[in-house]
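Only one protein chain is missing from this complex, and each of the others stays in its spot.
Then we have subunit A:
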Amino acid sequence: MTDMTMPSRAVPSSEDIETAARAALARRKRLVVGLRVGILVAVLAGWEISTRLEWIDPFFFASPSGIFSQIAIWITDGTSQGPLWEQVLVTLEETVLGFLIGAVGGVACGILLGRNKLLADVFSIYIKIANSVPRVVLGSIFIIAFGLGMASKVALAVVMVFFVVFANAFQGVREADRAMIANAQILGASPVQITRTVIIPSAMSWILASLHVSFGFALVGAVVGEFLGAKKGIGLLISTAQGAFNANGVFAAMIILAVVALVVEFAITWVENHLVRWKPTPFHEQT
């Protein structure tokens, strides 16, 4: 005879279950963070040890300690082209300017063509052609046309950003819900009101998604522009280090770029979360 009820053990209260669930969640979080740190330490230590034991040549492949001391020197003594913060600021300025101009232009053109079928049909072929040109090549033209200063880098960043944002804005406008537009129309909205209150908000999640990707492109545009010819900037820092066979310098500049990109990415995510408050929280964030 089996007795399924177990009077000796009390049924756990919902408070107990919640406490247990919270504890399990915290444990898991600690595990993930621990593993992440562990992997980082293992890779850096492996790299450092291999260079110390000369399994790989630190002259070509740099070493974590070398990279670290290079960054330290740049911070304390400045770089060969002036203080480090100045280089970061110049690259950041080019990137942000290019990003803003490209994004605004992309959104404006995307909405215009998305709303106007004739314009879309006429211009789609040219946009396809322009999009298929490897845009980094335009950098050379821009250096010739705008010189070694900031303008050529901004121009390159703009073309890198524009097409990505444009394509997303255009698609977002096209995907706007037909019933929603008809609803606004019957409620009394004019075409301008429809664009402002229905089309742009519904394209917004597409546009924001593209901004994430395209900021990275803007940074690539600015840095490649500096490679090709510049007086200041992190790109120039990299090409100078490359010219001097300074592998530590190349990696150090790369890390600085990565930090800059991460900080800005964080800022964009923050803005995005504020702009699309109305969206249901994705499941994986509901923990």
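Observations on the model:
We adopt the following convention: contacts are C-beta pairs under 8 Å (C-beta built on N, C-alpha and C of every residue); 3 or more make two chains touch, one makes a residue touch a chain; residues count from 1.
The rule is simple: contacts and distances are computed from a predicted model.
From the set "NitT/TauT family transport system ATP-binding protein", "SDR family NAD(P)-dependent oxidoreductase", "Fe-S cluster assembly ATPase SufC" or "Sarcosine oxidase subunit beta", the protein name that UniProt assigns to the chain left out of the figure is "NitT/TauT family transport system ATP-binding protein".
Only one of the listed residues, A:Ala151, A:Ala184 or A:Ile268, touches the absent chain: A:Ala184. Listed here are the subunit A residues that touch the chain not shown: 177, 179-180, 182-190, 193, 197-198, 201-202, 204, 276-280.
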